[in-house]
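Here the complex is missing a single protein chain, while all its other protein chains stay put.
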Amino acid sequence: MSTSKQQPLLEVRNLRVEFPTRRGSLIAVDGVSMEIAPGEVLGVVGESGAGKSMTGNAVIGLLPSPGRVESGEILLEGERIDNLPYEQMRKIRGKRIGAIFQDPLTSLNPLYTVGEQLVETIQTHLDLSEKGAKDRAVDLLEEVGIPSARERIDHYPHQFSGGMRQRVVIALALCAEPRLIIADEPTTALDVSIQAQIITLIKKLCREHGTAVMLVTHDMGVIAETADRVAVMYAGRIAEIGPVAEVVKNANHPYTHGLMGSIPKVGHEVERLTQIDGSMPRLTEIPTGCAFNPRCTEKGPRCMVERPILEPVENSFVACWKFDPEGTGA
Amino acid sequence: MTEPLVKAKGIARYFDVSPPLLNRLIEGSKRQVVKAVDGVDFEIERGQTLSLVGESGCGKSTIARLVVGLYEPTGGSIEFEGVDLTALDNRKEEAKLRGRMQMIFQDPYASLNPRWRVQDIVAEPIRHKKMFDTRAEVTSRVGELLSQVGLSPADGEKYPHEFSGGQRQRISIARALASNPEFLVCDEPTSALDVSVQAQILNLMKDLQRKFGLTYLFISHDLAVVDHVSDRIGVMYLGRICELADTRELFSNPRHPYSRFLLDAIPDLDMTGKQRIPVAGEVPSPINPPSGCTFHPRCPFANDRCKSEQPELRDVDGTQVACHGVEENRLEPTG
Amino acid sequence: QAKELKFAFQGTLTSWDPYRLNETFTLGTMGNVYEGLIHRKPNMVIEPGLAVSWEIMEPTRWRFHLRKGVKFHNGNDFNADDVVFSATRVRAEGSDLKTRISADTKAIKVDDYTVDFVSDNPNPIIFSEWGTWNIIDKEWATANNAVTPQNVGGTEENYLTRHANGTGPFIMVSHEAGVKTTFKPNPNYWGKKQHNLTSVTYTPIGQDATRVAALLSGQVNMAYPVPVQDQARVNAASNASVLIGPELRTIFIGMDQFRDELLHSSVKGKNPLKDKRVREAVFHAIDIKAIQKKVMRNLSEPSSLMIAPSLTPISKDHYPRRAFDPAKSKSLLAAAGYPNGFEIGLDCPNDRYVNDEAICTAASAMLAKVGIKVKLLAQPKAKFFPKVLAPNLDYSMYLLGWTPGSLEAGNVLRDLFYCPRASKGEALWAKESRNKVGKGKFNIGGYCNPALDALTDKILSETNMKMRDEMITKAMGITVDDAAYVPLHQQALAWGVAKGVHVKQRGDNVFDWRYVMID
Amino acid sequence: MTAAARTVEGGGIDMNFISRTQDTLHRFLDGDVWYSFTQSRITIVAAIVTIILVGASVLAPFISIHDPFNPVNLNLMDSFTPPVWSEDGRWAFPLGSDDQGRDLYSTILYGSRLSLFIGFASVAFSMSLGVSLGLIAGYLGGSVDAFIMRVADIQISFPGILIALLIDGLARALLPGESHDEVMVYVLILAIGLSQWVNFARTVRGSTMVERNKEYVQAARVIGVSRLFIMVRHIMPNVMGPVLVIATISLAVAILSEAALSFLGVGVPPTQPSLGTLIRIGQDFLFSGEWWIVIFPGMTLAALVLAVNLLGDWLRDALNPKLR
Partner (left out) sequence: MIALIIRRSYQSVVVMLVVALLAFTMFRYVGDPVSMMVGQDTSLEQREAMRVSLGLKDPVPVQFARFVMNTAQGEFGISYQLGRPVAEILSERVPATLELSLVAALFAMLVGIPMGVYTALHPQKWLSKAFLTISLVGISLPTFLIGILLILFFGVLLNWLPTFGRGEVVMLGGWSTGFLSGSGVKSLLMPAFTLGMFQLTLIMRLVRSEMMEVLLTDYIKFARARGLSNKAVNFGHALKNTLVPVITITGLQIGNIVAFATITESVFQWPGVGLMFIQAIGLVDIPIMSAYLVLVALFFVIINLIVDILYHVVDPRLRVDGSGAHG
């Protein structure tokens, strides 16, 4: 699928994440497949509840209970990691896969200094002395752009501002130089100006360390700027995945198309924004066929009964019968 | 030009966040005051939309609350149809005027009482103002309002948690419309919503404005959204307005350095390859604002005057800007 | 070999000043360390104590010959000065034993070992309560600045509160009030040693269950009182048994007979209890056998008199008790004009006598059956006594117990039956002079029979014992006839004693260690 | 569900009402709280035990053998009858009789009734006091809040049981003797209630301060409704979740406090014993072999308190959305 020939760093195949509830199973992620190459930024976008975070959580093996990977495979550098025992998976987390979560305010333990949390993480994964770990912590803080890091390392999280805290969180994710970073909405809680700083930082890391990033967000702007490729998720499924320019500018899937149209753009004078009527179905009430069919303006009879599969369309892959060669779509 | 519907003159709101007296005495800490809003002027014409943008903590919500009367202003006045609301001591009169303005809040999850049925939520202003005599009338009005915002009258039986975020925001709007207001204050009404839902709400708001001739004070941190909805825009920084201009003018020709930064920070969806220039530094603490122009620590054009003297909002070609640099004409032109 | 007596008692020994508190346990324990001029044997018979003999010189002058060669625990000699000193001190400010010697009695030292007691009126039983009037060493008390018993409300601690220096067979070693008090035998005791103890330890244990458990688990080898219901359990245990004996205290129900309208009753404008028939009805309603069997578990002796028969010349069956007869009770009530009964209050202590509250509850149920609806108010003695006793007299019926301090009937006739008035011609319990009532001050029901008063006056000054006995018999007959009170029973003593420990039980519940033998 | 079904069969009632009740019932049965209830076997047992005990004590006059609080019914000679299954047992006293000849089974029913009454009433009292003060303090803030919270601080700086003792002592002293027995129950309610209001007030104040800043409250303020209306109709329903949990726990504590107070001699009069008083009296007979006098009331009390606590536990978890 990927245009690159080398072995993908992360490969997700047919991932299905379920939450058993009393009213039957809730399928949060349904048959998702994707790959990320080293140094690549894969953006994952979609509405709230589309299953973006659960995909990311499944990769680092931290699905909130009672969620579980029902089927599918997750491979990191060709090695299967979705079925590892807890202790082995723990050793991968932080070491080979780093994670950044949405809210920098709550991601740090308020009772420990930033330094303590860094040193603790470094020592978990790297064989360093207390002092070595501390030096590395200072380096990391400097790297993510925290001025006078040597002093600030002994401060508590509440003594940092939001943007600084998010940088600390990134530093923590970088402790052991992981090959892959799962960044779940790393900028949503931040102001626009700081958002730009963080995005720049992430991009710099990819460039300089060759780290691959799975960037989960619902902000198309951030994706457009940062990602190489983008996956659009809808109701637990991937609607479209492809190079960012193509998806943003030339959306193929009706949902992506609508999504792009609904984003107000500076300088584009429109009286009304494109609007997708209705809302994403609850995951317990996904209609048969294409999950998007109740809102789709181009749906055909097949969309109501049969679930579309990802098919290549130009440089992307799109899950829509519209592009089915048999032409049973619209 | 007719008289503006809403007019704020030098409104200010300070919050005392000092530690308790005893701590001040012993630890020698001083009184601390957050100047959340510090002397803001604006006018809104009937049927128009004024937007306020700015980063978190710059005082946007505080202004919204001042306008609808949730906060008492520390200084300045707010006029509605020429009547100074802050000076009014006839409570009935004030209630009557206040009834003509309503507010829509940011968080669709917190702005509806989870224990009330939707029909009761929407009917609350109606019941409070005793606008109808019979139950049936109230019910039918509620149904009408729900239809107006794109919900079904039958939804009134349900509780808020049975609705999605976008639907809830519609309920909020229905409630706000219930008392037939002329002026709506919208405090980030879409920032908690997905873009696709945001489009629905923004479209709805525009439709309603057209239909009822509503006047909006619209608050957001998203310049693209603001661009879409507003006639005029005020850019705020640390409790003050640093630039107030017509929408088109602001976007084509931002004058204040901070406005320029904000425009630069808009993510580039069109992939023109334009690099975002991150603004250096962070928003300073409103407890200890920098001296002079509060933006000077982050401003590349700052000089000594900026560090010591606070700029006033001045008219520059129909736009109001508070910047020494613009006044002195020493800023690089944009574009 | 150590022979340790470890005993537990319900109450606390608060002070070691012998005159501080007129209370049985305190004085009884004190009696093992201190001694009076006389001593009571286990059967209560008086024997010489620090006095070897006494005689009546003239009706108002008694002469006491003191024992020679007796030493206090600190080594001081015992002599007449100590007796005279003690006679003064016992009547001094702060003493709770002022009545031991009447105010008009003078103690006069005749020689070092002879003391005369001279009073204005003849007193045939002058020394009957002297078993608990302990003699204090004059030099020691003076040296320690304790010539009077502790000054209540003062701020200084009285030296005698925690120090004891008697002539008795045991020496107090340590005292932690409310925790533990330890003793050792007095090696220089003048008398014959009848015990084989090497030490004595006393622990107060307030909770019944804990006390019994302490005995059963062997942590103490004597504990009293044993709750009546636990006697079977203790007897069944392999290591202890209950020693039972009659006690001298009489438990009775008193009734308001002086007010014109009862305080806590549905009857308004009159006082039904003034009517003898009503008092008899109350009497007949009480099933004393049931109380004896169920509440007291047979550890009581139903009584027809207000005094234990053993303290009187009257034989046990001389005055039979009014029978339990609800039918008769009802008809008496009807005859008195209360065919449907009435409502009345009953005040009761709940921590004073054996199963006091249970007795009251049972009595309430029995009275209810004949139509007297009782509103029972059972409270701790701290609140019960001030409410019921003079000057408040706030009750309409009450339960009380009485042991005559002198252990004979004169005291009962004087305190419980004499018309309670401060001076002749005044109303009974006249409000303004309640505090001045002398004779009859515990006759709180206000029973009054002038004929009985006259007889009582004679008894109190009669020195001819035979005539006195006859008069007592007659007087008691009057009280029975008038149904002045409803006597219930004499409660029994129940001491829990470990196997191998032999004690002698005294009828007044005094534990005299002189006679304790441990195998 | 069966209840609703029966109502429908009954017919003749306003159909609208039925459908609404049905609707509410259906919503409830469909709700998460009910679901979590059905999932926890121990909670179901606890609920059944509670219902049985509460039901039995409410129905005490109808299902008891005699009224043990009426002395006419007592016969001292019946006392200490062992339970019916032992050798000397009698059918008139299925669980045996106590030291006054009261049928233990009936006495337990009446005693539970009293204990539950004291428990419920004192919780109702402390709850209304605590919730109102908490709402006022949390909503108005400022000096009102400071004052109420200082009072609460003082109150909490002193053990509840001692507060109860103090109030009890005061009331006993101030009230005339006759009215004692009648009012004693209310004095206990007051005493126990007063020692618990702070829990409610603090919780409600905390939640109120959170709710006060929520936008639905501000929306109501913008509409212009009165403060009282906001407190009572808007905020109160939203802060009642934790209150309910505290109330259950408080109920258990109140019932036990009454028992503890009775041990210290300040409980209800022994002629009308509560469960606690029964146990206090009964423990005198533990050594003497009349175990049933303390064991049966003890078991009833334990079952009651345990069941209520378990319900409270479950409620705490069920109402906490985060733990669901």
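Here the chain labels run A, B, C and D in written order, and each chain numbers its own residues starting at 1.
Quick note on the criterion: contacts are C-beta pairs under 8 Å (C-beta built on N, C-alpha and C of every residue); 3 or more make two chains touch, one makes a residue touch a chain.
All values reported here derive from a predicted model rather than from experimental measurement.
Asks: For the chain omitted from this view, which of the shown chains does it touch?
Replies: Result: the unshown chain touches A, B, C, D.
Asks: Using the document's definition of touch, tell me which of C:59, C:75, C:206 or C:339 contacts the absent chain.
Replies: C:206
Asks: Can you work out which residue in D:33, D:162, D:210 or D:228 touches the chain that's missing from view?
Replies: D:162
Asks: Give the residue, chosen from C:22, C:88, C:196 or C:310, that touches the chain omitted from the document.
Replies: In the complete complex, the chain left out is touched by residue C:22.
Asks: For chain D, which residues lie in contact with the unshown chain of the complex?
Replies: Within chain D, the residues touching the omitted chain are 42, 150, 153-154, 156-162, 166, 169-170, 172-174, 252, 256, 259-260, 263-264, 276, 279-280, 283, 286-287, 294, 298, 301-306, 309-310, 313, 316, 322-323.
Asks: In the complete complex, the non-displayed chain touches which residues of chain B?
Replies: The missing chain touches chain B at positions 19-20, 22-23, 25-27, 29, 282, 284-285, 287-288.
Asks: Just the residue numbers, please: which parts of chain A touch the chain that's not shown?
Replies: Against the left-out chain, chain A lists 60, 62, 64, 86, 90-95, 98-99, 101, 103, 106-113, 120-121, 124-125, 151-152, 155-156, 158-161, 164, 169, 172-173, 175-176.
Note that only the chains that are shown with their structure count from here on.
Asks: Compute the distance, rounded to whole Å, between the mean C-alpha positions of chain B and chain D.
Replies: Each chain reduced to its C-alpha mean, chain B and chain D end up 49 Å apart.
Asks: List, in ascending order, every residue of chain D touching at least 2 other chains.
Replies: Residues: none.
Asks: Touching two or more other chains, which residues of chain C qualify?
Replies: Within chain C, no residue contacts more than one other chain.
Asks: For the complex, which residues does chain D have touching chain C?
Replies: 70-72, 74-77, 79-80, 99-101, 172, 177-178, 180-181, 265, 269-271, 283-290
Asks: Report the residues of chain C in contact with chain D in the complex, numbered from low to high.
Replies: Listed in rising order, the residues of chain C that touch chain D are 208-209, 212-213, 216, 227, 229-230, 232-233, 264, 287, 290-291, 293-295, 345, 347, 350-351, 357-358, 361-362, 364-369, 373-380, 383, 387, 394.
Asks: Which part of chain B faces chain D closely enough to touch in the complex?
Replies: Touching chain D from chain B are residues 65, 68-70, 95, 98-99, 101-103, 105-107, 110-115, 124-125, 128, 172, 175, 179.
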